[in-house]
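Left out: one protein chain. Kept in place: all the others.
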Amino acid sequence: MIAYNTKDWLKYIFFFHKSDTIRKLFPLIITISLLTWGVAYIELEYLRLTETSNLRNLNIMHTLLSVVISMLLVFRTNTAYERWWEARKLWGSLVNNSRNLAIKLHAILHEDDAHNRSFIGQCIGLYASALATHLHSEASRLELDEYEHPELASLDEQKHIPNQIAAILFNRINKLYKEGKITGDQLIILNGELLSFAEICGACERIKNTPIPLSYSAFLKKFIFIYSLALPFSLVFSLGYLAIPVVAFIFYVLTSLELIAEEIEDPFGADENDLPTHKIAANIKKQVAEIL
Amino acid sequence: MIAYNTKDWLKYIFFFHKSDTIRKLFPLIITISLLTWGVAYIELEYLRLTETSNLRNLNIMHTLLSVVISMLLVFRTNTAYERWWEARKLWGSLVNNSRNLAIKLHAILHEDDAHNRSFIGQCIGLYASALATHLHSEASRLELDEYEHPELASLDEQKHIPNQIAAILFNRINKLYKEGKITGDQLIILNGELLSFAEICGACERIKNTPIPLSYSAFLKKFIFIYSLALPFSLVFSLGYLAIPVVAFIFYVLTSLELIAEEIEDPFGADENDLPTHKIAANIKKQVAEIL
Amino acid sequence: MIAYNTKDWLKYIFFFHKSDTIRKLFPLIITISLLTWGVAYIELEYLRLTETSNLRNLNIMHTLLSVVISMLLVFRTNTAYERWWEARKLWGSLVNNSRNLAIKLHAILHEDDAHNRSFIGQCIGLYASALATHLHSEASRLELDEYEHPELASLDEQKHIPNQIAAILFNRINKLYKEGKITGDQLIILNGELLSFAEICGACERIKNTPIPLSYSAFLKKFIFIYSLALPFSLVFSLGYLAIPVVAFIFYVLTSLELIAEEIEDPFGADENDLPTHKIAANIKKQVAEIL
Amino acid sequence: MIAYNTKDWLKYIFFFHKSDTIRKLFPLIITISLLTWGVAYIELEYLRLTETSNLRNLNIMHTLLSVVISMLLVFRTNTAYERWWEARKLWGSLVNNSRNLAIKLHAILHEDDAHNRSFIGQCIGLYASALATHLHSEASRLELDEYEHPELASLDEQKHIPNQIAAILFNRINKLYKEGKITGDQLIILNGELLSFAEICGACERIKNTPIPLSYSAFLKKFIFIYSLALPFSLVFSLGYLAIPVVAFIFYVLTSLELIAEEIEDPFGADENDLPTHKIAANIKKQVAEIL
Partner (left out) sequence: MIAYNTKDWLKYIFFFHKSDTIRKLFPLIITISLLTWGVAYIELEYLRLTETSNLRNLNIMHTLLSVVISMLLVFRTNTAYERWWEARKLWGSLVNNSRNLAIKLHAILHEDDAHNRSFIGQCIGLYASALATHLHSEASRLELDEYEHPELASLDEQKHIPNQIAAILFNRINKLYKEGKITGDQLIILNGELLSFAEICGACERIKNTPIPLSYSAFLKKFIFIYSLALPFSLVFSLGYLAIPVVAFIFYVLTSLELIAEEIEDPFGADENDLPTHKIAANIKKQVAEIL
């Protein structure tokens, strides 16, 4: 993730970062420009279609549909952004919980109890990095898929690592409680943080393994495809060869929105804008070590 | 549910998955295309309506209403998506709670207490699958219907299975508390998970048995129907026979949105995109068995 | 409430349920059709206004305002739907809490303590039906009105029934705690459910006694009224007598949205789509009796 | 606040309540009508601008901007409504908490302990009315202003009244706990309600002292002003003197939305639609007295 300066216009208008949609769309924009040129050539030079051709009015279709496609794409991007932001919130909670648990156990455990302090400190730090690794694995993404994935079968054998760590952590806390090193009241106030580890893990898994419904996504792709493909026919009449940049620009705007949505809706992938979970996990490890 | 790759455009533009709206709409799209052809034939070849015919201006109506119908349908799909996503969250919570309860009881119960461990482990696993079955039943969908359903009467006799399991589970926990195997402090920290089972069940039942208000849904269907039926009359003048694919495409876009909404607003049905509750329940069973 | 099948198109396009907005709007649609006929007759046959009349361009106004009126109405309906859905959630919580309280007390109370079991079971069941009755009363709706309501004075004398039942219930629980039949830890885990009764009641009262601000609602009605009244003048020029069905249809769409909003924004009334609170209360009573 | 009947159309179309935006906007509507008349007179009778004047096409600007201004105003009104509704929810919570605290203490305190009962009952009732007064004061609104307010200096000396009452209340509860009149378990279950008083107060203060950012509000006012002022120039060509009512109506719609937003975004003022906090406080006092 890049902590860019949002007020820097020049840089982001004229500079094409590697996650910029223009880079990814470049071949397609060239293709649709050539297509528009071809349509213009045929309609204007070859067929010499007259003013009264019905094709001229095809832009009625684009006008009637422009509100639907605009709203769909803006909502699509917003829904993807909300998933991304929810994932960021979850990792923020992981930071808070790790900190709070460390602060509390630092106060509760006896000053000389270096053994338990370092054990628990390591567990907390390990949980975050194990979760980061778990969420980037292909097996997590396909967990609920309706097809069998024999290629992932060996992974399936393995147990769920973050769960294991959470279980070890709770086990240790409970052992300390039984030994009287933690009182009942202290156990109760530690509960919230202990709970939240599994809750955060579950919520991240949900975002990872549940894309938006396939029928919705497939419909949107078909809609953009047909809408864009019909644009040259509709605009060449009114704009002549000027239609080439116009079609290219409209196509760039519409598909960029869909591309951005696809990039951010799975925040645990390897895209440029995905969450820096390994970096956050390293921060957690550092902060917990500072405290405990 | 299908864990598809959202970045795969070619596949979802040219491939028609069985949940694709084009498949379901195919007969209707053919029908409205034929209708448009008929209207075009009569207006252009038979009646030879002149340029000055008032019918020419009918697209004023479609223009004035295009914002309303677009917004209504996009909001409709979003509301349906939110129901679907809420249901996914609830089942995510069920996973978390089941895990947490297993992790806690694993630590709290005596290592040798295989009897209680396996009993509780089975209860937790059973709850998820009982809930999945309960939510797919017709009786759950019709629970609040204002009409009598004599055909479901025999089912009504049965008690509410998930409730029964939750009661058995709480009973056992409380018994362990009375026997001193669980301390008061431990009982308090188990409370959150025990509570949440019934809360998740209730929230899923709400989504299942409460569709959007009938008057809203009926209005939307009538609106789409009349709007689409008037399209050929409005577009044939400007587009001639070209109106046939245009009407078909607009019709496809509008009704697809409504169809997608209908498919996902009840996430516990048997549609392609419905939640894989039985699969999640199986995962819960497996994970709980791993832990306890 | 009707648990209709949302995928049944034919039935809801051609069948007019008693809550259908077409039924309610029928007289108004006839009126505005006659008005449009009158305007058409006067403009076209009597005044024979020429093409250059400024009235011809009146549809600029409708075009400029079509986005505002569309968004306002769609947001209006959505806000009303959210109130309705919030109310549904609250009654869902009431179901969950009642169940959970019953499950817990079933486990906590001694098996032979039939007296307390039945007393508490009745209280829980009674609360739901008392709340349903309370929310349907006119006094609840007018609680915060700035005018005096002498006609409701006698009701005001009465105490708040759901509050009374909640107080009796908490009293009994506290008595059992003092008698040692409920331990302190158990009292703590019962607290959440006991709290929530009054919270649900308060939230439902808020929805009941606080309509959307009067100035907003009055503005919307005036806006729809003037917009619709100007439609015939604007459309008769372009559409001639064809304007009659067009105006009727646009009027039907716009006012339907407002009518639906009005129907569902108070979910505790006697409208067709209002929540079946008495039915839910009966379900609660049945389920609690099953458990305790 | 007025508990009006939302289904009463006639009354709210033809009756102008004192909070109706038409009343407030009347002078401005007259002004803009006169301005439009002036523009029409000059353009049509004096300058006799020809059909080919560029002014004719000024409505392109209004068309391009109509979506932005519509969305901005509708979102503005919705944001204001959400503030108003959040404030309503907070006062609803105050009612619930006051009730619950009274119900609990009624059960916990000894029946004969009239002294503590009446003391606590009075505190709860007093808190609500002190908060209502606090929120209506000018000092609360300007608390975070970046300018000094010497005219409010004397008020600043005073301590924060609701805080004082909350402190007294908690002090008494804690004293009862120390005296053994409230057990530790009971103290824990009273904590939620005691906490919430300060939370509600803080949230209401936030709504009161934080308007939407100045740059946003100032931009919106400038936008509406210029957009409306350009309307006569744009519409007189197409509509002639008919532009007078059209401009007046469009102006009425746009500014009404902003006016309604301004009225409801501070729900603790003295506007017609502001929340009846003193009335709610009186209800709380009455209900608490009934219970304790």
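As written, the chains take the letters A, B, C and D, and residue 1 is the first residue of each chain.
One rule holds in what follows: a contact is a pair of C-beta atoms (placed from the backbone, for glycine too) under 8 Å apart; a residue touches a chain by one contact, two chains touch by 3 or more.
Worth saying up front: this structure is predicted, and the values here are computed from it rather than measured.
Considering the full assembly, D:E143 is the residue among D:E143, D:E272 or D:E290 that touches the omitted chain.
Within the complete assembly, A:V95 is the residue of A:L28, A:L55, A:V95 or A:I226 that touches the hidden chain. Although one chain is not displayed, its contacts with chain D can still be listed: residues 54-55, 57-58, 60-61, 63-65, 67-68, 71-72, 75, 79, 141-147, 159-160, 163, 166-167, 170-171, 173-175, 177, 184-185, 187-188, 191, 195, 198-199, 201-203, 205-206, 209-219, 221-223, 225-226, 262, 265-266. Interface residues of chain A with the unshown chain, by the touch rule above, are 1-4, 6-7, 9, 12-13, 17, 19-22, 59, 62-63, 66-67, 70-71, 73-74, 77-78, 81, 84, 88-89, 92-93, 95-96, 99-100, 103-104, 106-108, 183-186, 188-189, 192, 235, 238-242, 246, 249-250, 253-254, 256-257, 259-260, 263-264, 272-273, 276, 279-280, 283, 287, 290-291.
One rule holds in what follows: only the chains that are shown with their structure count from here on.
Centroid to centroid, with C-alpha atoms defining each point, chain B and chain C lie 23 Å apart. With centres set at the average Cα position, the gap from chain B to chain D is 37 Å. Each of the following residues of chain B touches two or more other chains: 63, 67, 71, 184-185, 188. If touching chains are joined by edges, the resulting network of the protein chains shown is an open path.
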